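Note that one protein chain is taken out, while the other chains of the complex remain in position.
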Amino acid sequence: MNRNEGSAPVATTHTPSTASAPAMTSRPRGAGTGTTFTRWLGIVTLASMAAVALFGLVLSPEDVVQGESVRILYVHVGTVWVAYLAFVVTAVSSAAYLWRRTHSLTWDRIAGASAEIGVLFMAVTLLTGSLWGRLSWGTFWVWDARVTTTAFLFITYVGYLAVRGLGGSHEQRARRSAVVALLAVIEIPLVHFSVKLWRSVHQDASVAGRTTDVTLDGLMLFTLLLATVAFTLLYVWYVLHRQRVMTMEDALDDKGLDLALAERRREAATNGVSNGAPSATGEVTN
Amino acid sequence: MDDLGFILLSYAAAFGGAAALVWQVLRRGRALGAELPDEDKPWI
Partner (left out) sequence: MAGGATSVWATARLVAAKDLRVERRSRVVVNQVLPFAALVMVLFAFALDADAVLERTAPGLVWLGTIFSLLIVVQRSFAIETADGALDALRVAGVSPPGIFLGKSFALAVQLFVLEVLLVLLAIVLYESELDAAGAVLLVTTLVPATTGLAFVGTLYGGLAAGTRGRETLLPLLLFPVVAPVLIGATRATEAALGAGGAATDEGWPWVGMLVIFAALFGVGGTLAFGPLVEE
């Protein structure tokens, strides 16, 4: 929102200035983030998501032990897989940003895009997990190491996204968020380990002991795989598009900065004779 | 059936959340794409 409002005046002042450039006038349509590849990917994703709904809700049979509640697991497993995949990708591309000589912002954008969809899917995972837990264990929440770690991962990456929104230069954002993502790699195993140790001391009935064994028949296994593939395709599609949107956001930011600087210089040149006025206008444009 | 509400809620959250994210990124991409010249879009 903030960013959007900030970019609006830039765009209006920007368009007439580049209208003289031949590249702009010859192509007024302004392409979005889609390419042939992502369009096809989008179609395949859409089809497979529809198939997940169809197989998950209608075609697959109910479980002998769990009954209908097994249907939640298809969504749950699909999203939890993507959520963890997303955080691995975020960590790896953060490391790539920091250690590659070029410090390419593409790595940073991939990390950010990946974390965004990861946070959403982690939220869905926690929700579906607790709904499923309520049906099969009779409780929404267990203080199990896996569940607790997942919740902490969620909170940590909400913090990561907040760090990305802190402002500053693109490089500052990239470096800060990359460090936070890598610190999460230290943090999360420690959380997991400590919760595990804590619960083992208390010797509560573990989740594993209470898990109603799922005997997957062929169609159920297929649905589970289908969901995993569908959500992964969605993840790839989103990261590709979001990373392109971020590239444009950054480009617009840079342009806005250049424009503000040019404006300032122009004002300084016109007001150069009378001093005192530039400082006031300078602060306004800033 | 008691389970039905929970199952539908799960699917609604997953599909609805994903749809919202997709819609948002497409809209933002179109809006920004219209503002920026194609030189700033390395994927084209």
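We just call them A and B in the order they show up, numbering each chain from 1.
Here is the rule we use: a residue touches a chain if its C-beta (ideal position, glycine included) is under 8 Å from a C-beta of that chain, and two chains touch if they have at least 3 such contacts.
Computed from a predicted structure; not experimentally measured.
Of the chains on view, those touched by the hidden chain across the whole complex are A. Touch with the chain omitted from the figure is made, among A:123, A:182 or A:260, by A:182.
Contact with the undisplayed chain is limited, among A:64, A:88, A:162 or A:225, to A:162.
By the touch definition given at the top, subunit A reaches the unshown chain through residues 98, 152, 155-156, 158-159, 162-163, 166-169, 172, 175-176, 178-180, 182-183, 186-187, 190-191, 193-195, 197-198, 201.
The criterion applied here is as follows: only the chains that are shown with their structure count from here on.
Put simply, the C-alpha centre of subunit A and that of subunit B have 11 angstrom between them.
Contacts from subunit B toward subunit A in the complex involve residues 1, 3-4, 6-7, 9-11, 13-15, 17-18, 21-22, 25-26, 28-30, 32-44. Across the complex, subunit A meets subunit B through its residues 7, 11, 14-15, 18, 21, 23-24, 27, 30-35, 49, 53, 56-57, 67-69, 71-72, 75-76, 78-79, 116-117, 120-121, 123-124, 127-128, 131-132, 134-135, 234, 237-238, 241-242, 244-245, 247-249, 251-252, 255.
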